[in-house]
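The complex is shown incomplete by one protein chain, all other protein chains being positioned as in the whole.
Labels A, B and C are assigned to the chains in the order they are written; within every chain, residues are numbered from 1.
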């Protein structure tokens, strides 16, 4: 069960162009599963920003000196993320979590490829550990626009059989996109599952590649969220259900982790005409 | 001329139940005259509190290590003052000032009584120094509900011939109100002018006493202000002009320092029927 | 650990039509789905009532994203009434609420006067429903898409049709839009049409332009403004309606964040309040606000919530 926790910042480290914030989180670590996220309040009741911001849980520690803590990776680019990037040790921070459906893990010890784009790598390290526990081979691919936007290379190397790195500008690893190298990594590792977190365009491309190779993909999507807990309906995208029917599903509670082949990527941001309950007349 | 200055907090000291904040203020000290105030922004553009808060200038320093600085005395009791009380060294703080008509000083070296209620004492110390420069005898009266709400006793003693203290609960000085001791101080010092800053009820009582003794009083009023610079018309009170006509004057630019006998104290918060332009029909 | 209301000597219970409710604090339609998700954070039987997301006759996908934009002390939303349709709603959502023992106010919405009636019909004699909130802030497809709530006649017709088709034992609340020249006029019209009470207010029509694209940010271009930003408008509407209709039960809402905010609404004339947008900021808001109201009433040495309702209309002593 998720909780609301008024915590404090234990640490805020700048790594590359990101800020890794460690916050006290009481019992959240006990409830945590890889792929969960937290919703963070931006300031107190004096703040004019009333909506929480969602961040993948990067690490948890359930019995440190501060009791339970969670780590998030923040990429500052707007008022909320800028605010968080400027938080200092002992500043108050209010978290709701753990939220969202976690990654689903394979029953059998099959090889898995983990693909992280920029800060999208954040949720993949706890996932890698969980997969390792199930004796799954893990191969990592990390991509970003340029080297300072890569996150977690050392950990990725430690937790994987192979690590492949790509950057758009070639400032580190191979020049290009993660999907340029994905097919080869899948083949070499004999992967049965691809897990991916990053920009929507990347997720779309990754799930295409997985489908081409006839393997499953789990994609962690990023939709604008007002509540993060399933009550507001702002975070939807068209996803095909077991019954073959497309529904507008809430990425905060039905996701953020979806099977890549079930998401109608090219139609995200629209309501496909064959969607369950799609508008005929008088929509508003 | 007042300026807008994006400064930083140099120091924030708790004294009794008040916080004395020193902030960088560029050239404000050069422009400062006793009785001026500053309007302080509450937070940055993320803040939901968009109106500045007014504070009497307690001290100025025009060439410290930080360049010009101003000191204000904050009594926390609401969102804005609580915010300021919690500011730490190096936190940003945005000031507009110096604002308001300063105290008018006597042409001749006449004895003056300075009456401060609670934080209302703040503007009286620079005033006392200015009066001293003009060889005016200065007698101080400081009053408050209880001792921790008295401000500036040591300075008051240093700057005055006599200091008399009153508290409602008798926790320090004489038990009672400043006006219980004012007549005697006026008589002993042969005062020609009384300066007062504090709660409106105190100002009313002080100006009554002064009038009874046939001497002038200068009262520093405190009206709710939206702009502090004279453009919004929220800070008005009924004041009798040279021509004997009552007008709703702006306490931010026509005041905050008014002659006590000109303010229609009992009608503050109303528009006296004989006010210039008082409503007849269709007021809104 | 769910948040439960603190023990308090204050009597927060209200007589809501024919029902006794433990608290005057409700959820707001569209800000609590059908209670299930919130029940992880608070015990939804501990609050006054769960007001469910407006449900329509048919299932609805709602609008394309972006469906929201953040605004100063508020937000803009254009969800487009995504929902399962009334049959599924009764079968799944309402069943869950009943099994929990929650007190439910079902919010309904329609594209035509007839559709409102049909939904009301379906809710006849369904247990657990302590009230129907009629969301008339919908475009009337039979009247150039003019919003029902903005036209006294269409609003009247809708309330008539709901009243006719629902069981007389279930009170009908008409939910009013602030986007009108004279909200008291609309209020009188719907009460004359048979509304047992009023929900005040729905969102204000607004727009945010995405300055990257220089186009409206929401897929629906305009959306509904909510949150603390609109509170002064909501308090004014409640006050005006209470002036015009001294007795009608009012559920007040619009930017309620704290117990102090809630007190403004009670004093202005609200008999109960709904907490909407701020639930997104604090999933425990309904219970926290209940506690804060208790504390405030204690400080003011009142005994019961009824002591402050309508206080702003009493002559200053």
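Rule of thumb we're sticking to: a residue touches a chain if its C-beta (ideal position, glycine included) is under 8 Å from a C-beta of that chain, and two chains touch if they have at least 3 such contacts.
Here the structure is a predicted model, which is why all the values come from computation and not from measurement.
The chain that is not displayed touches the following shown chains in the complete assembly: A, B, C.
The residue from B:15, B:175 or B:278 that touches the chain not shown here is B:278. When the full complex is taken into account, the listed residue touching the unshown chain is C:228, out of C:24, C:131, C:228 or C:249.
Among the residues B:130, B:153 or B:226, only B:226 touches the chain that is left out of the figure. Contact residues of subunit B toward the unshown chain are 1-4, 41, 45, 48-52, 96, 223-224, 226-237, 247-248, 253, 268-271, 275-279, 281-284.
Residues of subunit A that touch the chain left out of view are 48.
Interface residues of subunit C facing the missing partner chain: 69, 71-74, 76, 150, 179-182, 204-209, 211, 213-216, 221-223, 225, 227-233, 235-236, 239, 255, 257, 260, 263-264, 267-268, 296, 308, 311-312, 316.
Definition applied: only the chains that are shown with their structure count from here on.
Looking at subunit B and subunit C, the chains in contact with each of them are A.
Using mean Cα coordinates as chain centres, the one most removed from subunit C is B.
Put simply, the C-alpha centre of subunit B and that of subunit C have 47 angstrom between them. Note on chain placement: the centre of subunit A and the centre of subunit C lie 34 Å apart, centres being C-alpha means.
Counting only residues that touch two or more partner chains, subunit B has 48. Under the contact definition stated at the top, the residues of subunit C that touch 2 or more other chains are 72-73, 228.
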